[in-house]
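With one protein chain held back, the other chains of the complex are shown just where they sit.
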Amino acid sequence: MAKIESTFFDIGYLDTLSYQQSPIHRLDPRAKLIVTLVFVVAVVSFDRYEISGLLGFFLFPVVMVSLGDLPLGYLLKKLLLVAPFAVFIGIFNPILDRQVMIVMGPLAISGGWVSFISILLRFGLTVTAALILIATSSFAGVCLALERLKVPRSFAVQLLFLYRYLFVLIAETRRLLRARTLRSFDGRGLGIKVVGSLIGHLLLRTLNRGRRIYLAMLCRGFDGEIHTMRRLKMTGWDFIFMFGWILFFIVIRNHNLPQLIGNLLTGVF
Amino acid sequence: MSHHIVEVKDLKYSYPDGTPALDGISFLITHGESVAVVGSNGAGKSTLLHHLNGYLTPTSGMVRIGDLPLSKSTVQAVRRSVGMVFQDPDDQLFMPTVADDVAFGPLNLGLPLEEVNDRVDRALTTVGALHLKNRPPYKLSGGEKRSVAIASTLSMSPDILVMDEPSANLDPQARRRLIELLSTFTHTKIIATHDLDMALDLCDRTIILHGGLITADGPTLDIFRDSALLRRSHLEKPLSMQGCPACGSMAVK
Partner (left out) sequence: MHMADALLSPAVGGAMWVVAGGGITYCAGKIRDDMADSRIPLMGVLAAFVFAAQMINFTIPGTGSSGHLGGGLLLAIILGPHAGFLAMASVLTVQALFFADGGLLALGCNIFNLGFIPCFVVYPYIYQLIIGQTPSRKKMTTAIIVSAVIALQIGALGVVTETVFSGVSSLPFNSFVLLMQPIHLAIGLVEGMVTAGVVSFIVKADPSIILAADRRDDQQQSETSIGKKILLPLLAVAVITAGIFSWFASSNPDGLEWSIYKVTGSEEVEAPEQGIHHSLEKLQEKTALLPDYGFKNDEAAVVPGPENGSGSTVAIGTSVAGLLGGALVLLLMVLLGFILKIKRHSRTE
């Protein structure tokens, strides 16, 4: 988990992005959620040595980022920040799998490197897809979509509560941490003992807050059901968006687009 | 509608661990009255407020709201007529957007959607926050949060507004705006506060709580003039009634 300040910034920033107006933002969150899931499944369904087949999938993030007015630089930076795990596991591939697979003049590339690159591509595609989903649909939108797609209501509502109080609790944690930092010297006061009571404090406050929120809900007639005013409506555009992309994914999953173009080119020369 | 809109009779309450919080409290608040409940920390203000909408059940004694004595069977109806504004607006604004939050109560009342929309707009207009309608609560300033929290109770059209420290954590201008807003309301108001100047501005009547007992109940001005009483209750004269330390002139109240 990243540092608290950057976490705070990230959630806030993605949240702000999600309130922009763009053709992508206006689409029904259900359509975006489904397309994203199909995209991820299609991407990871490739053979481990596949590289060129994956490239066609970059069309999706490219279109979404440009039509959705998302800042490319920010997304790339996020991508780099979360890369270590995929790299950590993937880097064993070139070490363990040394069979030469591609020979290009003097350059011999082992299967391990190919699959490592494949892992990095998958990683880039799937992570960006998740970030794009949230940056164009808003968290509340995703929750609403989940609920309409028959995810249990209490889970969806709970996600909303989590999101709402994330901001409050992160701010509270920040204050606690500042108080700790200001009074700990030479690394003393940063150990597990202090953390136990620090987190314990936060937990007590949170439990009390939970009680107060419940009280606030009771005061306004809460009866076990949470009603919202929001209504979702799938329009023609949503269906075109959804089926268009899914069709595209199926086609490029089964037909290697770059390979095809490449073949045409090498055929020409 | 009964003329005595809030009646509390010999209310006693002890926490589950046996600590007494309220030790026999009685008062009567009539329609349209505006009452400040003041007292030091731990005097029992919050505990008292939590009885007024049935969140806490008295150990002994009685609470009556309008014609309804508070009991398990009437608690829903009571909550409909008592609008509660919490000390920390973050506790009260739990929905994803301002509009969702203001609509939360009316939707629970089972009102039709058009009526809910109408009420949301009206409540937000009253507190001057209509432009915040589609914002998420965590993007609001302290004053905005307070206004929206008030709107979220107004949308239920309560007869009585119960407020816990409404002016806490507000900057001076936001506090002034809040006082002006509250002074336009015709509801019966019960305001628990440490802000005695606000009590002076808004409430004709003040109840002082100390150690779980009512030590004074009367016209706000009379009470705030009684320095000995205030000192006994761990309170202090409102700033506007203290002499000016710079020029030495006495306040005129």
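Letters are used for the chains, namely A and B, taken in the order the chains are written, and counting of residues starts over at 1 for each.
Please note the rule applied: a contact is a pair of C-beta atoms (placed from the backbone, for glycine too) under 8 Å apart; a residue touches a chain by one contact, two chains touch by 3 or more.
Here the structure is a predicted model, which means the values were calculated and not measured.
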Among A:V65, A:L144 or A:M242, residue touching the chain not depicted:
A:V65
Of the residues listed, A:L27, A:V40, A:L144 or A:M242, which one is in contact with the missing chain?
A:V40
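Definition applied: only the chains that are shown with their structure count from here on.
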Distance from the mean Cα position of subunit B to that of subunit A, given in whole angstrom
43
In their complex, what parts of subunit B are in touch with subunit A?
50, 53, 55, 76, 79-80, 82-84, 86, 88, 90-92, 94-97, 99-100, 103-105, 107-109, 113, 116-117, 120, 136-138, 152-153, 156
Applying the document's contact rule, which stretches of subunit A touch subunit B when the two form their complex?
15, 139-140, 143, 160-161, 163-165, 167-168, 209, 212-213, 215-223, 225-230
